[in-house]
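What follows is an incomplete set of chains from the complex, kept in their original frame.
First chain written, first letter: the chains are A, B and C, and each begins at residue 1.
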Amino acid sequence: MADGMISVDITSKSFDGMPVLGPISFRIAPGETLALVGPSGIGKSTLLRILAGIDPEFEGRVQRPGALSMVFQEPTLLPWRSVLHNLLIPHPELRPDAARTMLARVGIDGKETLFPGQLSLGQQRRLSLARAFACAPKMLIMDEPFVSLDPETAETMLRLTEALISEHHPATLFVTHDLREADRLASRVLTLKSTPSGAVLGP
Amino acid sequence: MAASRLTPVLSLASMLALWVVAAGLTNDAQILPTPWQLLPLFAQEFASGDLLTHLGATLVRVLWAFTLAMSLGTVLGLIMGRSTATNRWLDPWLVIFLNLPALVLIVLCYLWIGLTEAAAITAVTLNKVPNVAVVIREGARALDPDLDAMAKVYRMSWWTRQRHVVFPQLAPFVAAAARSGVAVIWKIVLVVEFLGRSSGVGFQIHLHFQLFDVAMVLVYAFAFIGVMLTVEWLLLQPAERRSRRWRTA
Amino acid sequence: EDLPTIRAAVLKIGTVNWELATITDNGLDRKNGFILDVQPFADNGATRIAVEGGAADMAVADWIWVARQRAAGKDYVFIPYSKAVGGVVVPADSTAQSIQDLAGGKIGIAGGPLDKSWLILRAYAQQQYGMDLKADTEQVFGAPPLIFKSAMGGDYAGAINFWHFLAKNKASGMRELVSVAEAGKALGLDADTPLLGYYMKESFLSEHPALAQAFFEASRAAKDKLASSDAAWEAIRPRMNAASDAQFEQLKSDWIAGIPARAPVDVQAAEKMLALMSTLGGPELVGKATSLPDGLFAVVK
């Protein structure tokens, strides 16, 4: 297999005997961006969690690089650490001024010393984006990264994502409900569709 | 702000008032002396140096036992809370040690190790570790799996994870274990001291209890309580306020 | 019949129970015009709380403690019970011949630094040998059972304990170096002054004027019985916790040896002892009782 190639070969995944994912198999090349779409509750987040190595309880095999970043569907910040430290703690190698630049790029400069609970939800989501972008990951996984943002901010984030992907060339997989977003960022779109034995990749 | 600083003082004053009333109703200085009847005794014990010697001895024991019990108990509680398998193994031991009478542990320690300082501190520590572990275990069970996943994805080091992800979630449990911990430890130290030490507040309290000298018992009890109130106001509460800032902000 | 009841709070395993059981078992209480109701407790402190809290009328203490309480305002009155005191025992293989030979060793002491046996032995060492027992030995204070057990294990050069623990130590081969009674005699104290006794509240006694004497009569009758009859001992043997015949015999003979002569307490001898305790133990021990408080000893004969 090509170096850095990401391969997903899931036979099945179920919760308490209820199948959620059926046989799913795909590859992502380094530098390639894939969108994942599908109705609410079909299993997109489940697939992402398996891919990221968070959920080891499935049948099948996944091959992924070590250095990966993830934007969770909810911000998942450390509520007891300041905005700045929420960047620095997962990235101890990051210089504070680089962290500040990153915060400015997602539009939450000047909030370094606040706690996440003092941010609006949109601001928290952007902080979580900044956290994923703050290093140069080999792989980027994002679960609906641009929701809860006004059109203008969403456009800024989209551009930022484009810039960072072209800078670091990570293999990227992201979930979205917005087909224009998928068109703009992704070279391929994976669609999950329901079958009795769990979700599989559709046409 | 000024008013809120005054509250503890007023609160203590009201407690003092209650005491005076109770002493008045009891009307027997041998059962419950008034606060001012204690003052000369306090001054006398302080001047003779006895108070400081015994208080010092007790504090050293409390400090040692506290440090040991908190660290061992936290580690044990964390492990048991996070691993169901380990918990199944260790849980019966925990219940047994939790409910073993202090007296039994203390006597066994004294007989095995000898009537020494080390035996005393070991006995107190063994008595308290299960209590701490039981509290911390509940905290470890309530840890947020989403944050765990985040820490895993970003490959945080073990130490970073403990310090920034696990500990802040355990903080209320640690605070609870620590506060009720000091209190329980000091109560066990009292027993340890009267069973086999020749110094300490517990030794003095028991001595004066045998002489039925309630006033002196109270002098020594309040000397320790005074230390605890000071620790509470100068160390614990400011530290807690700092670590709780994110909640109230 | 409405005989007055004396509720006695006692240590359930205390040696005083031997006498009290003999009284009740033989109906000596009713014979003397009262009913004895024995309430067992697990700790001496508990018996004192019981009397003070009004749950009992009588408990056991040494008269120096009673004097201290009386001087502090309590209306406690003392009725003599026993002159049995402790002493120092040494391990069977010890070469010590006098208390002087304990210098440099470890002494296990039941109770604290204010223990009366310890104080008297200190004064004795000072007087006899010019020795500062406190400075020349290392002391380990502990609960009586712990000192008893550690002494059995040979942990100490010498051990000071209550007489019934010493009796068991002796039954296992340990040797008494010097008894507190001897030491006291050397210091000029009257060895026949009963140190231990019952105490009751004066207010209780004044409700039942002849009760102190009646109880004293019963106590003496029990003592006479125990001093003269082996059968009486067999009757109380189950409550003596003697593990062997040797222990039983030792406990029995030491208890009989502790029976004081039938007489009122010698006030002068007591005064002398209190003065000595006051010098040795200071106000820590005797409180305000620097001299004998009036009415401390019940008028019994």
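As a convention for this text, a contact is a pair of C-beta atoms (placed from the backbone, for glycine too) under 8 Å apart; a residue touches a chain by one contact, two chains touch by 3 or more.
Since we're looking at a predicted model, the values are computed, not measured.
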item: Copies per chain type across the entire complex; value: A x2, B x2, C x1
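The rule is simple: only the chains that are shown with their structure count from here on.
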item: Intercentroid distance (Cα basis), subunit C paired with subunit B, Å; value: 38
item: Rounded Å distance, subunit A centre to subunit C centre (Cα mean); value: 83
item: Overlap residues in subunit B, where contacts from two or more other chains coincide; value: none
item: Residues of subunit C touching at least two other chains; value: none
item: Parts of subunit A lying in touch with subunit B, wherever the complex brings them together; value: 49, 52-54, 66-70, 72, 74, 76, 78-81, 85, 89-92, 114-115, 117-118, 131
item: In the complex with subunit C, residue positions of subunit B that touch it; value: 29-31, 107, 110-111, 114-115, 194-198, 203, 206-207, 209-213
item: Subunit A partner contacts - residues on subunit B that touch it in the complex; value: 146-147, 149-157, 160, 164-165, 168, 243, 245-247, 249
